[in-house]
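Here is the structure we will look at, set down as structure tokens.
Note that this complex is displayed minus one protein chain, with the remaining chains in position.
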Amino acid sequence: MHRIEVFFADPKNDAESFSVKKDILSELEIQTDSVKVIKCYYLNAELSLEDTENLAKNLFADPIVQNYSIDSEAKTEADWKIEVKLNSGVTDNEGNTAMLGAKDLLKRNFSENEEIRTSKKYFLKGNLDEEKIKRICKELLANEVVESFEYKKLSE
Amino acid sequence: MKEEIEIKNLEEKELNELSSKMLLSLNTEEMKTLQDYFKEKNRNPSQAELETIAQTWSEHCKHKIFNSAFNYKEISLDGKEKETKIENLFRETIKSATNKLMNEKKWLVSVFSDNAGIISFNENFDVAFKVETHNHPSALDPYGGANTGIGGVIRDILGVGLGAKPIANTDVFCFGPHELKKEKLPKNLLHPKRIFKGVRAGVRDYGNRMGIPTINGAILFDERYIGNPLVYCGTIGLIPKGMDKKKAGKGDKIIAIGGRTGRDGIHGATFSSIELNEETSATAVQIGNPIEEKKVMDVLLQARDKKLYSCITDCGAGGFSSAIGEMAEETGAIVYLERAPLKYKGLKPWEIWISEAQERMIFAVPKENKNEFLELCEKEDVEAVVLGEFTDSKKLEVFFGEEKIIELEMQFLHKEVPKRILQAEWKEKELTEEFEEPKDFNETLMQLLAMPNIASKETTIRMYDHEVQGGSIIKPLMGKENDSPSDASIVKPLFDSKEGVAVSNGINPLYGDIDPYWMAASAIDEAIRNLICVGAQMNHIALLDNFCWGAPTKEKLAELVRTAISCRETAIAFGTPFISGKDSFHNEFKIKGKTISIPSTLLISALGVMPDASKRISMDLKEKENLIYLIGATKNELGASHFLKLQGKLGKNVPEVDAEEAGKAYEKLSELSLVGEKNSERVIRSMHDCSEGGLAVAIAETAFGGMLGAEIDLRKVFFEGNEKEKTNTVLLFSESNSRILAEVPFKFKDEFESKMQGCIFSEIGFVLGNENLKVTGLKGETIINSNLKELKENWKKTLKW
Partner (left out) sequence: MKPKVIVLRTAGTNCEYETANVLKYVGAEVKIAHINSLLRKEVSLKDFHALVIPGGFADGDYIAAGKILANRLAFNLKEEINEFIEEKKLILGICNGFQVLVKAGLLPRIDNSSEQTLSLIWNNSGHFQDQWVKIRNIGAEHCVWTKDIKSIYCPINHAEGKLVASEQALVKLYEKNLIAFKYDENPNGSVDSIAGICDETGRIFGLMPHPEKNTYSFCNPQSTRTELPFEGEGVQLFRNGINYVKENLLR
């Protein structure tokens, strides 16, 4: 099962990361040096690496402003990593649309069990500790009623 | 028939325990009625049967409180008691007003039945309107809850009659203070600002994707909404004349289309009858897929115009159970539940039956149209399945594979639930009114404009699409800089006809803190005068009521009775019938034994049909030297005003409504609105009503619109009451009802004044060519001299996020 991660090459074009950084400051009063949001597509389907490349290039990543990585995390300078996922069973509109696009591009059908699920990864750099990260997760990035989150300290 | 739940031999106490354990929300009498039915059948019910009954008899679906009998007691300050017996609150108040007006208002088509109220629009179309609340889920998951709130009300319109095309959305929100300090936020509650942002985005993302313009709304803040935000979502739809009636026939196929079924919202219908507490279940929240609903709408409108089905409704609260149960009420139905497409494996049959998964509609399709209908769904990429068929058995029979899981008589299921007699007690409040006079009226005006209830909502409003469908005539924000708040919005839904639909709302829970009777009258007056301000016609206005209340204690029930009685009296006096309504109780939050209840909040939504939408009037001052009139009397009514709120006070003299006087003025303004074609020929160039913040805020807002100043002389304002109470403060900040500022070019002065003869009005000033707002006080002194740019900046700052 492959996964594709998509992110903006130039922060100038990354409105979402900019918004999240702003909200962390204005809503939670937590200062960060940088925030980078990465969109992840988990392909829970029978797909070759070649097909996966095709999907990454022609469906998920915008060729003008985005880069992608397959089955690996792009290098970022960050201190903490957070991942927010929709709970299983909760409708994933992006994931469902991704399936549609995949069907079109690869010109094939998928079985009932196959699906694409999405998640968001947040890479944060700054003077942060576990307590602050937890607040960022619980009070801003994730709604625990429908989503779950995981975080990990990256720097030593 | 699988017997799953022991009920035949239970004692009363055990019946109550069962109801509680299974989250049925049924009281003792209802449980006993249930027990009797199964005793007679000599068997026990299946789980699916119990869930079906609970859902059908739920507060949400049956409005039991509103249909109850009441012993209403009024206790005045001097201890005198007055008792009134009411047999059925709804029938004797809201419904009775409409009944009384039915003969006169021949444009009423369908009221209080079906999914929405319907009135006549033009010779080919009717217009439907429905407003609903989706409060409890929005407290848990603001985005998802609001998403499905708007999705649900849109589906109500899609499923009204044989299907209406949504042409506009409205939304009214009540939140806790956005600047609430973290320490004051109870544990496990989401911060009001977070709820606000989530709800705002949820309604926006769904409505925008459905291609329905969101054109009217309001946002209010109060500490008491902290645990219980209120999310009122409304949708207006257009339906071809004659399609308001529907009826499933024997042999018609039951076809479900749209999204798949999951565990979403199990117990949503019964859940909304319970108050939230720290352990409230999370399965009650759903996630929406607006594109699925859009596709369903695309199928529906084509199938409707091809006359492929005989009946339709949406799957809302209670899912398949309520939709099919409703449609089969007169006939009977047989359902093969194993055919329902599922989101994931592992659902029990009863879960599939009552799931509230979104974006599903049920159609009754005559056999001969089945193939064409299914083909249409396929073309639009909409999943459709034949679940069963309508019969004439008068029974609801549901199978899951070989097993029968439900067999209930329709008559029992839809019977009048045992009526209750509720006690309501109103104690007249002992209130005082003491406050500090403003030291600087400029400063007070600045402060009022910055209050969250009054401040500009521009940032939020511009997140919603107002233009889609190409019929937007008066937008939520108008004026020279497109940033000043319209009193109502107008859409012209058909390209080849002139008629327009105007929408407005009236809401002010603060007045209810003094007397809910006047809160209701004021809300109705506000909604109506808002419509009049854009040029709507007084003789073609319909109302909707939406009650959001705390728990039904005898005090809150008294507030309910007073509000309902006022609705009746005010609607009759204005000649504006109610066509639809909804109620939501138990909007309370219990934490550590303490209860935070919302203030009793009535929302009145108003719909006006305009014969010619091009006669619209916008609220911004147009030209210098035009005269400014104030229609209506100003009284010493600072009670529950925002002026007193600035000082943390409630006050005493709440604004009342003189519907006879107001109605007269509104009729004359309606007539004047029709005069003139070109802008230069219009007798009235702008109108804006006085509401929160009184005359001061109203004149500032209309000036903001034109970026033109105004010079107002308070000595010219018509005051009604004790002369001793006539002060600058009262004249500027009293929130007396029924007052409208009208801008009239000097050349039309005589025409205007002669038309308005017999009504209360006064010429209070004129439009300036500069950007100054100047107000002269009772002693001839200048009490306000402010720059519009500065005032505007302050007004925009508070909610600019």
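By written order: A and B. Residues from 1 in each chain.
We adopt the following convention: contacts are C-beta pairs under 8 Å (C-beta built on N, C-alpha and C of every residue); 3 or more make two chains touch, one makes a residue touch a chain.
Computed from a prediction, not measured in an experiment: that's the story for all the values here.
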Self-check item: Selected residue (touches chain absent from view) among B:446, B:463 or B:572
Solution: B:463
Quiz item: Who touches the missing chain here, B:245, B:379 or B:747?
Solution: B:379
Quiz item: From the list B:186, B:211 or B:242, which touches the chain that is not on show?
Solution: B:211
Exercise. Based on the whole complex, identify which of B:188, B:679 or B:782 touches the chain you can't see.
Key: B:679
Exercise. Could you please point out the subunit B residues that touch the chain left off the display?
Key: 204, 208-211, 289-291, 294-295, 298, 379-381, 462-473, 475, 477-480, 482, 492, 495, 613-614, 616-618, 620, 622, 678-680, 686, 706
Exercise. Can you list, in ascending order, the subunit A residues touching the missing chain?
Key: 13, 15-16, 18-19, 58-60, 62-65, 93-94, 96-98, 100-101, 104-105
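Here is the rule we go by: only the chains that are shown with their structure count from here on.
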Practice problem: Averaging only over C-alpha atoms, locate the centres of subunit A and subunit B and give their separation in whole Å. | Solution: 37
Quiz item: Residues of subunit A touching subunit B in their complex?
Solution: 26-27, 86, 88-91, 93, 96-97, 139-140, 143, 145-146
Quiz prompt | Contacting residues of subunit B [partner subunit A, same complex] | solution = 140-144, 191, 193-194, 198, 262-263, 282, 285, 287-289, 291, 343-344, 801
